[in-house]
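First, the structure itself, so that you have it in front of you.
All protein chains but one are shown in place.
Labels A and B are assigned to the chains in the order they are written; within every chain, residues are numbered from 1.
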Amino acid sequence: MLKFFSKRIVQIVILLFIYVTIVYWLMEAMPGSFTDKYLMNPKITPEIRQNLAKQFGLDKPAFTRYLYYMKNFLKLDLGISFSYFPKKVSSLIFERLPRTVFLFVTATLVSYILGYNLGKRAAWRRGKILDKTATFVGIVFWTIFLPLLAIFNIWLFGVILKILPLNQFINPNVWRETNLSAQNIFLKLLLNAFIFLVVMMISLIFAQRVKTVAAKRTIVLLSAVVTLSVSIILWTSTGLGIYALDIILHMVLPVFTLTLYSFAGSMLVMRDTMLEVVREDYVVTAKAKGLPDRVVRDKHAARNALLPLITNFVISLGFTLSGGIITETMFSWPGLGRAYLEALNSQDTPLLIGLLVFTGIFVLLAHLIADVLYAFLDPRIRY
Amino acid sequence: MKKFLVLILFVASVVAFSQTVNWAFLEEPISLNIWDYLGPNSTVWTGYIMGPRTAGLYAYGDVRFDYIPNLASDLPEITEEGDLWVYTIPLRNDITWSDGTKFTAGDAAWTLNTILQLIVDYGLGGNWAGYVDPDYFVKAEAVDDCTLKCYFTAASLAKANFGALMAPILQKKYWAPKIEEALKTGNPLQTIYNYDTSDEPLLGSFLLKKWEKGAFIETYARPDYYDRGQVLTLYKNGAVEITNPNTGEKWAGYGEATGEKEIELTTGPYIENIIYRIYLNRTAAITALINGDVSFIFNSLGLQKGEIDQLKNVANVKLISNSVNGFRYMCFNMRRFPMNIKEFRQAIAALVDREFLTGRVLGGQAFPQYGVVPSGNVFWYNPNVEKIAPGAGMSYGERRQFAIDLLKKAGFRWVVEPKIEGDAIARKGRGLIGPDGQRVEEVELLAPGPGYDPMRATMALYIERWANEIGIPVKANLVDFNYIVDRIWNEPFNFDMYMLGWSLGYYPDHVSDFFHSKRAGIGDWNAAGYQNPEFDKLADEFLAASDIEEARKLSFKLQEMLAEDLPYLVLFDTPVTEAYRTDQIEFPYEKTLSGLQYVDGAPTLVKALAK
Partner (left out) sequence: MTEQSETIVQEPLWKIKLRLWLKEFKRNWALFRERKIAIFGLSVIIFFAVFGIIYPLYPTIMKNVFWKDDIISYETFTPYDPIIGFDPNIFDHPSPPSLVHPLGTDPLGRDVLSMVMYSTPREFVLGITAALITVVIGTIIGASSAYYGGVVDTFFMRLADIVMLFPSLAILMVLSAFIELTLFRLALIIGILAGFGSITIVLKAQALTVKVRPFIEAAKSTGASDAYIILKHIIPNILPLSFLYMMLNVTGAIFTEAVLSFLGLANIRMSWGVIIHMAESSGYLMGSSIGTYWWLWVPAGACITLLCSAFYFLGRGLEEIVNPRLRKR
C-alpha cells in the first residue's frame, strides 16, 4: 500500500511538471500581452509601454521567463499578477479560494445527497413513475443552458418573490460597521463545515458496529444534532452569527441553481451502479432471506453502489474552476472562476497560469484522495 | 455633565443627519496606492475611488470643463529665464491635509520633482508620464509656502497647463521617507506600488473607511474639507468665478464675471458616507438599482438598449444621456495600395452612410461622429468637418454615384463598371483596376467580433456589402480584439483597414499623437502612416501654443485637414446613458461630457434625500 502511494506521488509530481510546462507555453502563445491595454491610451508612448513591459519582466525572451517561472514554482511561488501588480498570484488565489470552496463544496454536497437518494429510489423502483420523472426532469435540467437557469432563478426568487437576497455575496449594510472581514468568517465557516463532516464520518463508522437499525439511526442523528447545535451556540455566543447567516443566506440561490442543474449527473451514476449491484449475489441472497425491502436497498445495495459516487464526487470537486466561471459571474460571487475570466480579459498571464496550475494541483490531490477512499471503502481492493 | 450632554447631542445629530449614498460598481478597484494607480494599473474603477481622494494644482471645472485653479489661487504667470520657461504659480493658503497639516508649495515641488526623478531614473510608467514629460518639465521650486515655480524647456499648453500642473499632489512629510526607503531596495517601483496607503494624509474630500474585498468599499467625507461652502459660478458668456465666503478666497477668469449665470454650484460634501457596492454583472447592478439598494450605477459603457427600455418604466429612476469624449473609427493603411490614394479613401467614406447606420440599424443607440475631435468636446470641436465629409447629405444612390465618380477621377477602372439607377444598383461592379493598371485584390477590413462590440461588427459587415456593390473587394474579417492589436502594432502595420475606438482626454493633443509623421514608427500611434509636412508644421505649432484661443484656431485647421485627407474615417460613438434614483439622491447637474461617472458621481455636490 505504501509502495503504491509513493509511486502515485512520484507520478503526480511528474504529471504536474508537464502540465505546468504546457500551461505556460499555451499562455505564451496567446497573441498580444498585458501591455496591449496601454494601446488604448494615446497618452502612453511606445517608450513608456516598453518601460512598463520591463517592469512586468516582459522584455526578456520567453524561454528565460519560463526557466525563471519554473525556478519560482519549485519554491511554490506562483509569481506576480499583472492586473493586480505587484500583488502575488498566491495571495490573490488565497483571497478568493475560501469563497469558491465554500460555495462549491456545499453545492456539490447538496446535489450529491439529492442525487444519491433519488438515484437509489429510482433504481429500486425502476420503470415506475418516480424513475421516469426523475430521469426526465433531471436530464432536462442537466441540459438546460446554465446562464439562462441562473438568470431565471435570480428573477423568480429575487425580483418577483423577493424571498432571497440578491446580487452580492454579503450585504454591505450588515458588514459596514464591523472590523471583521468576510474572509475571516468564510474561513471559520469552512472550518465548521469540515469539523461537521469529520464528526459525521466518525459517527457513521461507529454506527456500522452497532447491530439494530434504530440504534444506528439514533447515533447518526444524535451526532448531527449535537454538532449542529454546538456550532450554532458558538456562532451566536461570539456574536458572529449574523455574519455567518448573512453569507449563508446569500448562498441559497446559487446552491439551489447549481443543485438543480447538476443533480442528474450523480443521480444517473447512482441509478446505473445500483442496477448493476442489484444483480450481485449478495443482494439476491439478502432478498431471498426475506429481509425487508428497505433494509436490502439501503444496507446491501446502496452502500456498495455508493463507491463510484464518492469517487465521482471527489473528482468533480477539482473542476470548480470551469464551473465557477459562469456561476460566479451570474451570482456576483468573486471567486476563482470569476478571477479566471477577469484575468483572461485583461491578459494577466501570471494569474491565468497560477489559477490553472492551482486547479491542476487540486485535481491531482482529489484523484489521490479518491484512490485512498477507494482503498478505504472497498474491502476488495488492496494495494 | 453638561459637556457630556452636548457630546451626546452632537453624536445624535451626526447619526440623525448621517447620509449614506450607495453606488454600484461593476468591477473591484485594484489598489488605493496612487503610485500604483497612475502607474501600471489604471482602471476606471480605481479612478472613480481615487478621484475624490486627490487634488492637483489645477483642475477641470464642473459642467464645462473649464481649466480652473484648484490648489493654486490663480492661473500661472509665464516668463522666460534664459533657455527655460518659468511658470510661477501662486498657491492657496487655506488648504490642509486630512491629518491637519498645512498644504505648502514644498509638497507640490517635492511631488513634481519626485515624479520626474522616478520617470527618468526608474522608468515610472503609465499615466505619470502623461502628466510629466521629461522632455519638457525640468524642475519645480518652492519660492515660499505659497509660491511655486515650475521650469519647462518650452511653453506648451499640453505639457505644462494640461500636463504637469494637473498632476495630483502628495504629502511630502508622509511620502518622502517612504520613497527614500524604497529607492534603497532592489526593485524601488514595486516597493512603492506595494505600500499600504490606508493611513496616507490626503487633499481630497473623501477618505477610506472600510474595504471589504470583493463586496464593497466605504468612504467618509472629511469633516474639515477646506472647500466646503465654496461657490463655483459659470456665466453664459464663458466667464468663471470661484468664491469662498468662509475664507474670502476669490478668483475669476475667462471674461467679465457678469450677466446671466449658466449654473452656480456650492461645494459640500452634503453626504457623510459613500458605499461603493461591487456587482459582477450588469444585470445584478440594475436589479439593485430597481430595488433601491443603490442610487447610481457606474458603467463606463453606459446602459444598453434593453436596460434603458426596462428602466424607463421604473418609478423614481431617471435616465440621463450624455455624449462621450471618444469615437470609433476605421483606419486606412496609407503605406499600401490602394489605401494610399486619397480618392479611394474618400470613395469609401462617401459610401458609409453614418446617419442610416446609427439611426436605423443601430436603433439610435449610437450617434454619428465626423471628425477626430468628438462633437461632445464642444470647445475644441470644429463643426465644419460635418460638411467636409464626402457624401454628406446625399441619398443612397447619390452616395454610390459620388463614390464611383471619385474613383474614376483618380483613374480607377473596372472590368465591369457598376451602374446606379436612382437608389438601386442596376449593375454591380467587378474587377477594380487601379490608376497604374494594377488590379485591386482583396482589401481586408479587420473589425472586432460581435462578442466584443456588436455595433462595430455590424458596421463592418455593412461597409463590406456597400463596397462590394460598386466593385471594391472589401472583406470584413471579424476577429478578436487582441488579434487586431497584434496585426497593427506588433507585426507591425500588417493590415489594410481596421476598425477600433478611442477614448480621449479633454485637451485635443491626441490629433498630433495620431497623425504626426514622427509618430509613424513601429508600435507608435500613427498607424495610418499619414505623412503631411503641412500638417506636421501646424501640429507642432499647436503643441507649442501657450494661449488657448490660438490653440483652438490651430486645432480647427488640423481637424479640417484630416477630414479632407481621411487617414481615419471617424464613424460613430455611443452616448453614455446613466440612471439614478430620484427618490434617494439629487445631482446638481446632469449634462456633462461622458456622463456623471466621468466626474466620479460629483461626490462633493450630490445630495442625499431624506427618506
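Here is the rule we go by: a residue touches a chain if its C-beta (ideal position, glycine included) is under 8 Å from a C-beta of that chain, and two chains touch if they have at least 3 such contacts.
All of these numbers come straight from a predicted model, not from anything done at the bench.
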Quiz item: Which of the displayed chains are touched by the chain that has been omitted?
Solution: A, B
Practice problem: With the full complex in mind, choose from A:Glu47, A:Asp77, A:Asp272 or A:Asp298 the residue touching the hidden chain. | Solution: A:Asp272
Self-check item: Touching the absent chain when the full complex is considered, from B:Arg465, B:Lys518, B:Lys537 or B:Lys591
Solution: B:Arg465
Quiz prompt | Contacting the left-out chain in the complete assembly, out of A:Tyr68, A:Phe94 or A:Phe145 | solution = A:Phe145
Exercise. Can you work out which residue in B:Asn482, B:Ser517, B:Ser546 or B:Thr582 touches the chain that's missing from view?
Key: B:Asn482
Quiz item: Of the residues listed, B:Leu303, B:Met330 or B:Leu445, which one is in contact with the missing chain?
Solution: B:Leu303
Exercise. Over the whole complex, note the residues of chain B touching the chain we left out.
Key: 282-283, 286-287, 290, 303-310, 313, 360-363, 396, 423-424, 449-452, 454, 458, 461-462, 465, 478-480, 482-483
Exercise. Provide the residue numbers of chain A that touch the chain removed from this figure.
Key: 11, 15, 18-19, 22, 26-27, 29-31, 126-127, 132, 135-136, 139-140, 142-148, 151-152, 155, 159, 268, 272, 275-276, 279, 319, 321-322, 325-326, 340-341, 344, 347, 352, 355-356, 359-360, 363-364
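In this section, only the chains that are shown with their structure count from here on.
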Practice problem: Under the touch definition given earlier, write down the residues of chain A that touch chain B in their complex. | Solution: 30-32, 36, 38-46, 48-49, 51-52, 54-56, 80, 82-87, 95-96, 99, 151, 154, 158-159, 166-170, 172, 175-176, 179, 181-183, 328-334, 338, 342, 347
Practice problem: Would you mind writing out the residues of chain B in touch with chain A in their complex? | Solution: 22, 27-28, 30-31, 36, 40-41, 123-127, 129-130, 189-190, 193-194, 209-210, 212-216, 218, 275, 277-281, 283-285, 287-288, 290-291, 293, 480, 482-483, 485-486, 489-490, 502-505, 510, 513-514, 521-525
